[in-house]
Every structure is written in structure tokens, then in C-alpha cells.
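One chain of protein is taken out of this complex; the other chains stay put.
Here the chain labels run A, B, C and D in written order, and each chain numbers its own residues starting at 1.
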Amino acid sequence: MSMLLEVQDLAVAYGHIDAVKGVSFQLEEGKITALVGANGAGKSTTLLALSGLLRPKAGAVRFAGEDITGLAPHQIVRRGIVQVAEGRAILTTLTVRENLDLGAYTRQDRAGVADSLARVFHLFPLLEERTAQYAGNLSGGEQQMLAIGRALMAKPRLLLLDEPSMGLAPLMVQEIFRTLVEINRDGLTVLLVEQNVRQALKISAQGYVLETGLVVMADTGASLLANPKIVEHYLGG
Amino acid sequence: KIGIAEALTGGAAQYGVPIRNGFQLAADEINAKGGINGNKLVLVVEDEQGKKEEAINVFKKLIFQDKVLMIFGPTLSNSMFAAGPVANAAKVVAFGTSNTANGISEMGPYIFRNSVMESDVLPVTVRTAVKHYKIKKVAVIYGNDDAFTKSGYDVFKKVLEDQKIPVTTTETYVKGDVDFKAQLTKIKATNPDAIICSGLAEEAATLMVQARGLGLKAPFIGGNGFNSPKLFEVSKTAGEGTFVGSPWANTNPTPANQHFVAAYKQKYGAEPNQFAAQAYDALTIAAAALKSIKVSGNVATDREALHGALPKVSISGATGPFKFRQSVGKDGKPAGYDADQTPFIYVIRDGKFVLFTGK
Amino acid sequence: MLEQQLVNALTLGSVYALFSLGFTLVFGVLEVINLSHGAMFMAGSFAALTVVTRLKAPLAVGILAAMLVSGLLGLAIDALILKRLRARHAPHLIPMIATIGATTVLTSAAQGLFGVEVQRFPDELLPTREFIFGSVHVRALELAIVGIAFLLMTTLFLVLRHTRQGRALRAIAESPKAAALLGINVEGLFLATSFTAAALGGVAGLLIGLNFNSVTPLMGQPILHKGIAVVILGGMGDIRGALFGGLFLGFAEVLSKAYLSSQMGDAVAFGLLFLILLVRPAGLFGRVLERKA
Amino acid sequence: MSMLSIRGVGKHFGGLQVLQDVNIEVPGGAIFALIGPNGAGKTTVFNLVTGLLKPSAGSIAFQGQDLAGIAPHKITRLGIARTFQNIRLFPDMTLLQNVMVGRHHLTSYSGVAALFALPSFREAERRSRDRALELLSWVKLDHKAESTADNLSYGEQRKLEFARALATEPKLLLLDEPVAGMNSSEKAVLMEEIRNIRDRGYGVFLIEHDMRFVMNLCDRVAVLNFGRIIAEGAPEEIRNSPEVIEAYLGRGDEAEVLP
Partner (left out) sequence: MEAFADFWATYSTLIFTVGIHALLALSLWLTLSCGLLSLANAAFMGIGAYTAALLTLHLHWPFPMVLAAGALAPAAVALVIGAPTLRLSGVYLAMATLAFGEVTRILVLNLEITGGPEGLNGIPLLTTWWHILLILAAAGYALARLRRSRMGRAFEAIREDEVAARMMGIDVEGHKLAAFTLGAVLAGLAGALNAHSTFFISPREYGFENAVDILTMTILGGISSLIGPVLGATILTLLPELLRFLHAYRLAVNGLILIAVVLFLPTGLWDSRRLRQLVGAWRTRREGKP
């Protein structure tokens, strides 16, 4: 069992507010790991710190054996950690195609990029119809597809997803989860933050529960799903 | 101890710095000769940035803190309007060397200036040029956001009315403009015999170059502001035939002036301009007045004595023979003092000011 | 007369456009109203002047010097000041105030180094060719300014529209955070933008200094608020906007001087600008990006 | 009688027809849901009701009063409040101030009273503050009353927005995806809160993609698809409508989505 990402006692603060107070977890290569927890638990903060957008106050992050703590965001992306952030971070003034091209900004292999593009269009045929449209004019669900597609264009080794199902119609939520399982099957490691806890844990090999900036529970996805505490707090009985 | 308040930074520094140099030169010369009645002149130089609040602050500092006998400056007429009343109220002489706007000396009896009034110069200039070029109609252009060039224009306007010369068009520009082609194209279309311009040398030079560039051949007639060797640096030959009236020109052959020009060049490595010459003369005037009084050591009495002595001074300096003339204030009472000088008319030939002798 | 006035308007408009090019770039990418752009303009002129007069170098070297010196100054301002302000999430307008400070320092330095008086380029360097078409007079230098303005605009526009870096810049302009998550070296591109914009400013300064043959420490000031007008009229950060805004202002100014009254040239130009903004609240090319509810 | 009636409303942006002949009657004292795929035009309906957009066709009336030409802030004063899909708080203001802004038109005193802090001013301000604190405690944010809104996490921001909308004392509350980004226990709390509101006689008109929430909570549901209403009825009817399943709910993991 090889660990792709190892997080040791990561702590992050906004000024004087400690949002993440020392969390540790590992991501197994080729598996989906879920990070769940109440609002304000520090999930998004953790992801932003992994991507280098927030500077950790303490702790260390090792990716594929290398210490990447404190690197700049673009250096982290170059190593293969790509995030689909909360709120999607779509570039609304650019077209769909330009957004996708920018996803492959760090890549030099033209052929590989063309391959990835074909794959994204295969996953989300809708995007192919809309290539010339401004991304800002897409509906919420389409924007979510674009965000995920754009992340895949970078050919990541690790995909960080922050609430990908938020604001999506049920049909679309199922679509997104199906896609996740599909890309994971091709070997991509995924860290998934979700409020849709039931579905998230169902597709995850491993799960961590965050509460007020601390990991309070860690187990396999299946056992967490069966854990009465989880059922009570996060699955609504 | 004499205060100097000039604009040494900011946009007006172009004028303020040569003025400061003129004072410095005169002071150094006087002190080298042993000072005045054995006392050395001390110049307290302050920067007023060409802003009115700064001018007031500097005046107050010089009057109340440095306790100077009198103040030279400020650079711009606008600043003098703000600072002059301060000096007048404190009964300290404020001596402008570069303030040409109307109404400066009317502010009160303690306001002096040796800057020539355009109203003394321009009628002669215009009359001479008209005769020489057989001018029938003229176009006018001036800077309309500056007190100096605007009051020059006002005088021109009156002169043209008095001499019944029709104006084809009146154009304006603002400070900092470098492109005058729109106005000049319009002037060209009205086909004047001459262009009357109230502007500073820098702008005038650019105007001339652009006029020639547009194929506009009419000669220029300029005011006080033209009077600087700077005019030729840019305009080269574009200014040929321009008429300028002034008590001073760098080529004026009087010994006093040649001495000044040479000394200035040696000290500052640059050609002096009229502002420097007037500053140089102003300090000479003040020195003459100081020589005639006994310095008691009490600032108030000395200031008053100086004020009494100044109007009586008459010298012959770089700008020629000079004496004061008292003006009348708004309230009808006698007020401050203006320069009373006879202007000369110069014409530009081969990139030089040449005294016009009627040929 | 009309033909000549149109030519006058075109050259003046190109001058404005040229000045605004770098200005709008910084505006668009860094979202900073960089009031030190006038100082870059001035620095470029002085750099070229120094190289040309002191070292007797040819004009081409002068152009390079203008780009390099201004560019490095722009880079320095970004690296030493703006970068730190970004890192500290300084509120809106604070960077603008920093650039006011930088301008003061640079103009004082120029006044100290070169004096307050107007400096000139040596005559032999000035291209003096002149073309006369009927009653219209145009100087070669003016043609060059128009040409260079259009050339630079087009190049920059194409670069921004069609290259990888151009896309990245537009991404940064919209959201630096999103851009960083795409692996774009945001800080690096900010620095590069500051350099390029300042270098463009330097070239503009040199050309305009040459054209009017007048270089002073304060030469950047009068054109600055025209530049702001152009950039905002065109739409913030829009290259086409800088061109059209510049031309618009040039034409409005020249034509109102020519056919109304020269006293009112600026008043008419600014009055028109005011009216245009009322009709197009985000400039000629700007789009109002209303956040969706 | 219905509280809000939307009759024959159409809306287009340039050439894009977003809504077409939409008819919705929202009853008072009930919870009414508008659902539909992403981009169907649901938020646009809210924007029309609150006056942020003008309809291209049709009319909207609130309690019998035609809303055409009435400025948005006046519509709020008539008794319609809303929350936003993309959360629009006043980020630099404290939570308390955020909620007190909602009481703007309910707090009245003269300029003179404010200038000299007269009793009428202090009394009105105190009432406003008390009510704001009460609303904050409803959404369990009173302990953060004095911190600024930008320090809140996503879910907390939603709750604050909810409290702020209630502060305007609306008769009809428009909620655009109120539970997006909330976990199920928080959803349950909010669900209870919305029920309470309904029981006090308020009308609630909400957009939501969370079917468990919609089906458990709502009295009536309308479904919008491509700008047209394709179904309306009680939750059970909607859940079983083949057309709705086809367009919106999907067949796949139904068990996961529905309770």
C-alpha cells in the first residue's frame, strides 16, 4: 500500500482565528478518500492549504515522498496536485475552450493534451457543444462539469474536489458521482470533500471526519457509513 | 538676513530655480566685496512649491521665525496674491521679481516688484512690429490657465483695441500642452499677418516649430515670457523675425549686463534668463537700500527703515536703468511699488536677440 | 483645414493611445491604477536622452535604454511595493497611493539628477523628414508614432488573445486565485506585466519626448489624467479600448478646438466623456459584469 | 387565495428565451418549492419577483397588488424577502450589523433624534438590536455576533443570510437553495425553522435541489424545465411524474436521492 500524500499535523490560521488545528491523514494512491464534517469544520481550509493558496502555520505535507510544504501554488500544480475549488472558480470572461486550454497550462506534450481533451469531451459531451461560449453564461451544472473537466486537463496525479455536487440537480449529482468513479477507475487518486456524505462515503475507500479543525474519526468508507454516530450527525437518521 | 521664497520643486521650479540662482549670484558678489556696511548678506532660501498655502507658510516662517528684514518672492503671481497680504500685515517688504499680474502692487504699501509690467512694454512692441511688417490683421494665442500669460493676453487685447488692429482668431492652450497643431491649423486658415503670443519661452518655442511645420509663415510678436535664450534651443531658426519687448536681453551690450551674463554662465554653466536677471537686479536694489540705512538690530525698526529706503533707490543693473513707481490700491490710497523702466525692442535674427533699430 | 485637423487629431490620439497602452495593461491585470506610469514615461525619455547625449549612442540604443530602464523601474516598483501589498491583501486603492509615493520619489530623483529645466535631444538625431500632401503637413516622426501605436496595439492584442501567456493573463485578470489553482505562476506574470507595461511607457515617453523635443521631470503629469480618461473610456484593461479611447479623445479635443473654441477643447472632451459614460457605464469595450443573483 | 401570482410571465436576455409563459400561484401560509434542472430559469423567476429584472411579458402580483414598475426596495417593504444562491452578505460588517441592516425600514426615528441620541433613537435601536440578536440565536450564530461576516464558513454564511432575510419581517420569504453546502443535521435544523415560519402564517417560496429536503418539507412543488412549467402538484405527484423523472430526478440511484 503506497501513500501518495501524507499530511502531518497541518495547522492553518486566518489572522488570529485557528481554522485547522493540526490534522494528519494519508491518501492512498489510486483510491478515493473522503473528508467530511460540519460547516466551518475546516475542510475547505485544508484543501486550500494543500494547494498552497494558504500558508500553513505548522505541519508538513509530503507528496510522493517529496516535502511540498510552503511551495507556491503553481509549483504544487506542476507536481500534479490539482484542485476544483469551492464555488468552481470558473473564468467567466473566457470561453469554455479557453478554460479547458488553461487547464493544461502546465503541460508541454501537445499530443497528450489533445488526448485529455478528447477524454473530457467523452465524459462531458455537453461541453463539446459549448466550446465557443463564455463560461459565465453556463448554468450551474454545466459550470461544475467545466471545472472538473478543466482539472482533468492538467493530467493530475491527485485531484482535490471541494463539494462538487453543491447546487446541482439530482440528475446531475448522479452524473458527477458516476464520473468520479469512472476517472478513479483509471487510476486517479481523489480527495473528496462533500456534504452529500452518504454518496461520498459510498464511493470512498477511506474517510476522515473533521470537527472544528481536528480529525475526530478515521475509518474505511463502508465502516463510517455504518457508524451510528455518523448516521446520526451527518446522514440525518 | 533676507528671505527668499521661491518655487524650487514642482511645476513652477523651472522659473523658481533660475531666480534663486540670480539671488545667490548677487549675494555672493556683494559678500565677496565685503558685504553691506560691513555686514554680510545671509539668504534664507525656502521652497514654496508654487502653491498658495505653502507660500503663506513660508512667508510666515521667514517673518516670524527667521525674522528676516524682507522677503523676495514668491515665484508665481498667484502665490503672491496669497502671501502678499501676510507680509503687508506684518509690515515686511515682499519683493516680487517675477509677478506680472495686474493688481499685485495694489495689495498694499509693502508690496514691491521689479518685474516689468506688460502694460508698459507691449504697446511699444506692437506698434513697432506693426510698422515694420505692415501688419493689417493678427491672430492671438495665449495660455489661458496661467495668471502670467493670461494677464499678458489682457494687455495685448487692450493694445490691439487701442491701435485698432483686427484679430482674426483668438486661441488658447493650457499649461503642459505640447501639441498646438489644432490651434495653429486654425490660425493658418485665417491667414494673419502676424501671430501675437502671450506664453512662456518653452511653449513659445514649441509653438514656433509646429507653426513652421504646418507651413505657417507669419512672424510672432511675443510678451515678456519669450525673453529667454531657451527660445532658441528648440525653435532654432523657426523664431526668426519675432518681435519681443523687454528691458532685458542676454545680448544687451551694457557692461552691467555683460558682467551678469558672464558671471551667471560661469557659476551655473547655463544661460541666464530674464527671471534670473530680474532677481539679480532685485538684490542689487535691496542692497542699495540697505546701504542707505543704519541697521539697529531691532527687526521691526530695521524693516521699517528698509521699507522707507527702498522706493528711493534707483540703479542701473543688468536690466538697465531702474526706479520704482508707486501704484494706487483698490481703496484709492497709495499702495505698493512697480518697476518704472524703459523697454527695448528686440528682434530675433540668426537665433539671437538683436536690438531693433528701425531697419 | 479639415484634412490637416484630422491628421492632427490622429497624431494626438495616437500619442494618447501609446501612453495608455501600458497603463491599461497594468490596470487590467493587476487592477491597480498605476499613477507612476507617467514617471515611467519620463524615465524612458531621460534614459534615452542620457544614452544618446552622454554616450553618443545611436537612437536605436536609446530606444532599448528607454525600454530597459523604465521596465526595470516598473519591475522594482512591483517587486518592492505592489507585491508586498498583494501579499497583505491591502484594500482597494492602497496600491494606487503607493504609486503616488513612487512617482514623487522618481520625479524628485529626476529633478535632482537632471535639473528642473527642459532638456533637448541633439538636433542631428531628430528625424526631420516632412511630407506635404496638398495643404497637409506631416512629419516623419508623427507618422512613426501613429504606426508604432497601431503596431504595438495589434501585437499586444493578438498576444493576449491567442497565446498561452495571453490566456493566462486574462485568467489572472479575472481571478488570481483561480489562475493559481491552474498552475499559472501568478506572481511571475504580475512582475512580467509590470515590466512590460513600464517598458511600453518608456518607449511612449521617448517617442513623445522626441516628437515635441522636450524632456522634463514633470512631463508625465499632464498626460496622466488624459491617460486615465482614455483607459476608462475604452474600458479597463482593454487593449482595443486604449486605442479607440485615445483616438476618441484626440479627435474630440482637436475638433472642438478647431470648430468650437480652443478654450473649451478639454471641457468638450471631458464633457463628451461624461456623456458616454452615462450611456455606456463600463466604457466603450467594457462589459458590466453584474454578479448573478 | 394565493399570495403571489405569476401570470403568463416570459423573459429573454437578448436572443436567449429563458422563461416562457410561466404561471405560478404561491399560496400564503404554505411552503412552495420550485425545482428544475440547472439553468432552467428558477433564479430568474426570483429576480423577476423581487424587481431586479423586468419581465418581458406577463404580470406579477403580490397580495393582489401588481408589482410592475415598483422599485426593488419597495417590493421588499411590501413584504417579500429573499436569499441569494451565491450568498451576498455585507462581508466587512459584523453579523449583528448584517441583520440590523435588514431592519432598515422597520427602524424609524428622525434625523434630529439620531443626531442627539434622543430616547426615541435609543429605544428604536435597542429594539432593532434585540430582534437581530434573537434572529441570530435562531440560526445559532449569536456567539459570533460581533465578528465580521467574511470570517464565516460557507454554511454559516447561508444561515446568516437566512436570518438577515427574516429581519425584514417578510410575509413571503424567497429562498434560493437555502441548504446548499449544509450537512444533514444542519438541514434538519433549518427545515424545522422554515416550518415554524410557515406555521406563523408566512409564505415560503424556495428553490432547492435537495430532494429529501423538498419532499419532506414542501406543501406544493412546481417544476421548471427549459423555461416552462412542466408539472405542479403535491410532492408525491411530482416524485412519480415520469416527465419530471426524465428531466430532473433521474432514475439511476433513486434510492440514494429519495428517502
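Following the convention adopted for this analysis, a contact is a pair of C-beta atoms (placed from the backbone, for glycine too) under 8 Å apart; a residue touches a chain by one contact, two chains touch by 3 or more.
Nothing here was measured: the structure is a model prediction, and the numbers come from that model.
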{"item": "Displayed chains contacting the withheld chain", "value": "A, B, C, D"}
{"item": "Residue of D:L19, D:L48 or D:L89 touching the missing chain in the full complex", "value": "D:L89"}
{"item": "Omitted-chain contact residue, chosen from B:F23, B:F81 or B:F226", "value": "B:F81"}
{"item": "Residue in contact with the excluded chain [from D:R131, D:K144 or D:R164]", "value": "D:R164"}
{"item": "Selected from C:P58, C:G101 or C:G188 as touching the chain missing from the view", "value": "C:G101"}
{"item": "Absent chain, residues of chain C that touch it", "value": "33, 35, 81, 84-85, 88-91, 93-95, 97-98, 100-105, 107-109, 112, 225, 228-229, 232-233, 236, 263-264, 266-267, 270-271, 273-274, 277-278, 281-283, 286, 291, 293"}
{"item": "Contact footprint on chain A, counting only the chain that is left out", "value": "15-16"}
{"item": "Interface with the unshown chain - residue positions in chain D", "value": "50, 52, 71-74, 76-77, 81-82, 84, 88-93, 97, 100-105, 107, 109, 111, 114-117, 121, 125, 128, 148, 164-165, 167-168"}
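Rule of thumb we're sticking to: only the chains that are shown with their structure count from here on.
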{"item": "Geometric centre distance via CA averages, chain C-chain A, whole Å", "value": "42"}
{"item": "Where chain C touches two or more other chains at once, by residue number", "value": "none"}
{"item": "Chain A residues counted as touching two or more neighbouring chains", "value": "none"}
{"item": "For the chain B and chain C complex, residues of the former touching the latter", "value": "9-11, 13-14, 17, 144, 171-179, 181-183, 185-186, 188-189, 202, 206, 209, 213-215, 230, 233-234, 236, 270"}
{"item": "Of chain C, residues touching chain B in the complex", "value": "1, 4-5, 8-9, 11-12, 15, 108, 111, 115-118, 120, 123, 130, 132, 135, 137, 139, 208, 212-214, 216, 218, 221-222, 253-254, 257-258, 262-263, 265-266"}
{"item": "Complex contacts: residues of chain C adjacent to chain A", "value": "164, 167-168, 170-171, 173-175, 177-188, 287, 289"}
